[in-house]
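With one protein chain held back, the other chains of the complex are shown just where they sit.
Moving on, here comes chain A:
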Amino acid sequence: MRLEKCWFCSSTVYPGHGIQFVRNDAKVFRFCRSKCHKNFKMKRNPRKVKWTKAYRRLRGKDMTQDTTFEFERKRNRPERYDRILTEQTLKAIPLITKIRHERQKKHITERQKGGKSMSRKKDAKELEQDLQMLPKKDTVAYEATKQKVIVSQLKTEENLMEE
């Protein structure tokens, strides 16, 4: 038994789930559920479909390079059975997955860090330029802070002439 990855969304396919499609050139496509299978039949490219891991990795939204991924890489050379090695591997697996999850979370929070300052800048600009467009109740506090300067028109000879 081997836990495979779904060809479309890259999630793990557990035994008893999903469909395997064998193309005539003997390439096997494994799908975790009918959603992925149907998307495949529609000939959609997973790199363009937003909810797939392929898209997210391509766009840098998820972590791509990390040493924790090296552990899961498929090796075609069989290992001689060693009891101690197996025991250590089984103990290490939950640790490694925990570390990987921590790192992935960190990657995402790092990525989203610039967002708050950007939205603040945008809001400040909007208050400055488009004050009339915003609803009155939101801008009352802001308007109170602005000091009203009374501009008195200087009575010059020219103005008197206009009147």
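Heads up, the rule we're going with is that a residue touches a chain if its C-beta (ideal position, glycine included) is under 8 Å from a C-beta of that chain, and two chains touch if they have at least 3 such contacts; residues count from 1.
Quick note on the criterion: contacts and distances are computed from a predicted model.
**Student:** Which of "AP-4 complex subunit epsilon", "V-type proton ATPase subunit", "50S ribosomal protein L14, chloroplastic" or "Eukaryotic translation initiation factor 3 subunit E" is the UniProt protein name of the chain not shown?
**Tutor:** "50S ribosomal protein L14, chloroplastic"
**Student:** Where the complex has a chain not shown, which of A:Leu3, A:Val22 or A:Met133 is the residue touching it?
**Tutor:** A:Val22
**Student:** By the contact criterion defined above, which parts of chain A meet the unshown chain? Give residue numbers in ascending order.
**Tutor:** Against the missing chain, chain A presents residues 1, 15-26, 28.
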